[in-house]
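After this line comes chain A, so read on.
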Amino acid sequence: MGVTEAEGRQSYLVFACGSSWYAVPAESAAEVVTFPELTRVPGAPSFLLGVFAHRGEVIPVVDMALLVGTGSQSTKRAVLVRLPKGSLALTASTVAGVSLVSGSLEPLGTSGVHMHLRGPAKGAQRDVAVIDPDGLFDHLSQGA
Partner candidate 1 sequence: MQGLRVSGTLLCHAGAHRIAFPAVDVAVIDAPSLHAGRSRSARQAFGEPAGASRVLLAPSGETVGVDTLEIDAEVYRVLPTPPALVRVAGGCLLGFISVRGELWPLVRLVEFEHFLAGASREAA
Partner candidate 2 sequence: MSTGAGVKGLARWMTRPSWLGGGMGLVLALAYGQLESTPPGAWRTFLFLVALALGLSLGFTSILERRALRSLWAVERGKLPPTPENLRQALQEARVIPERCFWFTLLGWWGGTLLVALAFPPLVDEPWQVSLQIALVVLALGPLSALLIHLLVVRRSRTAADRIANEGLSALEFIEAVPPRRQNLRRRLLTFTAIAVLCPSIFILDVSISRAWRVMDEILEARGLEAQEAVVAQARSERNLALGLLSAFVILLVLGTSYAAGSALSEPLRAISEDATRIAKGDLRPPRVIPAEDEVWAASAAFVQMQAQLGQALAQMRRAGMQISSTTEQLVATSTEQESGADEQSSSLNETSATTEELARSAQQIAGNAESVAGIAERTFAAAQGGQRNAAAFLTAMQRMKEDNQSIADAVVRLNKRVQQIGKVVEFINEIADKSDLLALNAELEGTKAGEVGRGFSLVAAEMRRLAENVIRSTRTIEQLIEEIRDATHAAVMATEAGLKTTDAGTLLAAQVDESLSLILELARQTSHAVRSISLATQQQQTGTDQLAAAMGDILRVTEQNASATKQMVAANSDLSSLARDLKLVVERFQLAGREG
């Protein structure tokens, strides 16, 4: 994706998974859900905890912590991200709420993980890793 300039101030849903804070564009974030027992998917990467049925739809749940590599975080809460291509749920231990985030966004890369996180972004009194949902989606759908 490359580095882009500051995208100005956008509203994000800021949440924490473990000790890291993330932000998803507010327009993409649909709702915060509490998921039940998850069904594991055969052949899925480890950060994909499983799926669950939500209003007749099967939603995959991604553990951000596992994705980033900071260990697993047991939580039953997730942020439902609805994209035109599909839906995702990102586990969140704490949801801060919607706020404006600004600042230059640079891709953060952990080794071997192609993430589209941008940040740091100020405004929420914290540095957040802004998640690019599309990138994340693509990353998921490519397989582990």
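The rule is simple: a contact is a pair of C-beta atoms (placed from the backbone, for glycine too) under 8 Å apart; a residue touches a chain by one contact, two chains touch by 3 or more; residues count from 1.
With respect to how the candidates were assembled, all candidates are chains of the complex that A comes from, given by their letters.
Keep in mind that what you see is a predicted model, and the values were worked out from it rather than measured.
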Touch assignment for chain A within the complex, options 1 or 2: 1
Sites on chain A touched by candidate 1 in the complex: 39-44, 46, 48, 51-53, 56-60, 85-88, 137, 140-143
